[in-house]
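Structure below; questions to follow.
Rest of the complex left out; these chains stay put.
Chains here go by letter, A and B, matching the order in which they are written, and residues are numbered from 1 within each.
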Amino acid sequence: MWLAHELADVFGVQEKLTSASAQRIYDQIAAKLATPEFRPRALYARFNIEVLCTTDAATSPLAHHQAIRDSGWGGRILPTFRPDALVNVDAPGWRQELDRLSEVSGIDVGDYRSYIHALEQRRAFFKQMGATATDHGVASPYTQELTDAEAEAIFARAWRGAASADDARRFVGHMLMEMARMSVEDGLVMQVHPGSFRNHNPALFARFGSDMGADIPTATEYTRNLHPLLAKYGNAAGFTLILFTLDETTFSRELAPLAGHYPAVKLGPPWWFFDSWNGMMRFRKAVSETAGLYNTVGFNDDTRAYPSIPARHDLARRVDANWLANLVVRSVIDLEDAHEMAHAAAYALAQQAYRLS
Amino acid sequence: MWLAHELADVFGVQEKLTSASAQRIYDQIAAKLATPEFRPRALYARFNIEVLCTTDAATSPLAHHQAIRDSGWGGRILPTFRPDALVNVDAPGWRQELDRLSEVSGIDVGDYRSYIHALEQRRAFFKQMGATATDHGVASPYTQELTDAEAEAIFARAWRGAASADDARRFVGHMLMEMARMSVEDGLVMQVHPGSFRNHNPALFARFGSDMGADIPTATEYTRNLHPLLAKYGNAAGFTLILFTLDETTFSRELAPLAGHYPAVKLGPPWWFFDSWNGMMRFRKAVSETAGLYNTVGFNDDTRAYPSIPARHDLARRVDANWLANLVVRSVIDLEDAHEMAHAAAYALAQQAYRLS
């Protein structure tokens, strides 16, 4: 669906994509991409984008963001704070990440206390550069608060390269709590993307490196795992926690009830494999009876394919329009409700949830 | 859907519920509720209710039930035996519950043997007061028979306030087996409602107490957990075990195959979050190809909102009528079958499963 829309609407391709037409279409796209009308800023205007957010390592100096600001261009490109590499204490390059953190923060990170301090400083910097949100990729949404002494001890073991897998798991669970605490304090919206088994295919990883495919979903548990975090921060004024999933079984069983109950919790749109016609339709049908529409955050795509942006948003709008029309014809809602809900799903909810207005 | 139906049909509200009309509609409802036509017994007659069952602590003297009987009123209000508070040996008030049990049963409960004896006595009393069923709310449907010595030892530890979490889990699993044994003996229908993480939000609990919301479902396993119970009692003549779930993934994977196989097992209607249009439709589509219609128990609502009863049953009937009509137009069943199945789903199955005729 994306390709069909993108080829026709963005690149003006009229013929069907087949093995016979592929080379012709490739040449046609390459020719278009060489023209000024297909430069990123031109497409930004043509796609009618209001805001585009990147995800950036917590240690990034955000030089490109600064360059955009300095250029005087009117587009709104915002960074998002992603501290995963600093939090996974048993990852091979963790110590080098800390060095980078010391460097960009100007804080000599050598223990748990200075580490937390430096993270807070980086969040403040991101916020100053326009960030409104953080993002956390975790194997599971396990949360558990450690005492300062426990956190310091694990940090110290990790510093010596002696952290166990269980240390790492507990530290990540603790840092999700810490990130929630900081979000309550600084107002950055917290997003959690759990449940992907990364780099499943070692041959692919050996040849191309990380994040090049072969990430396979796993069953994910939210009710018990998020209990410590939500028990402490789930009712906090102004806190927003946006949950994503790769496990559709949690939509009706765990996520919708959590979003329906806790003021802080909102549901992100269907992610990755489920950012599709059937996936989005299943999402609405599974969560809406418990969580409604207004505990969801509208549609945000997480594409790396810039020209696919219009297609992805168009598809999301069609799914929601279809869903709403179905409710109208069965008299579950009336047309007046449907108009308001359609605008919310397509625009207002994303703007509000991510504090972009 | 419930609210729309209830406002229109029960309270005669004609206008749409909005923030502008809310106060007017509230006043209109309040005025109606003050009239004799809205007294509980008048609504019982108007709603055309044949039987209404309450759930009652196993230690309840059922004084209100006795009062109804003594009043000479013709309505049929039956108690249901719910022993959870006596079975959860690690719950804070367990010892006080035992005192209450001693008091109402007239049996001095001080060890496992007298405890079992007192429970049997309470079941007999409930049955004499019209009960046809028991109900068991458990974290998981884990079952495992303990030896008498093991059961006595755990009971004794619990008596001293020294039961571990594992003691409690094993004791609950054992007591589900004991309750099945008693049901085989006394004919009370056994219902199991597993899988709710109760009181998830401590702030809510601190302010309002237990059972006021913030109960979040968890993944639930039936195939292995129920194996000991079903291996022993699943083929027992006259035994009925009605299973409910908050985990829709078990409908097609575990519950329908169990209900399709074991004579004792029947499936309760979609519970709680799934007592909804989509939830009920998913239930029929997920279970019917394996378990059919006649291994389900029709619709029973578990409402605390008395005026919602007609709406809830009306919705359930519409879902089933819709499901059956869909089977008819695709020639899976014919109209003759559909009529019989519709009557079963709306009336006969509940009457039979709960032994109410």
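Going forward, a residue touches a chain if its C-beta (ideal position, glycine included) is under 8 Å from a C-beta of that chain, and two chains touch if they have at least 3 such contacts.
Given the structure is predicted, the values throughout are model-derived calculations rather than measurements.
The full homomeric assembly consists of 3 copies of the same chain, 2 of which are present in the displayed coordinates.
One rule holds for everything that comes next: only the chains that are shown with their structure count from here on.
The residues of subunit B lying in touch with subunit A in their complex are 1, 16, 197, 200-203, 213-219, 246-249, 273-274, 276-279. Residues 219, 221, 223-224, 227, 230-231, 234-235, 249, 252-254, 256-258, 261-262, 285-286, 288-290, 332, 334 of subunit A are the ones touching subunit B in the complex.
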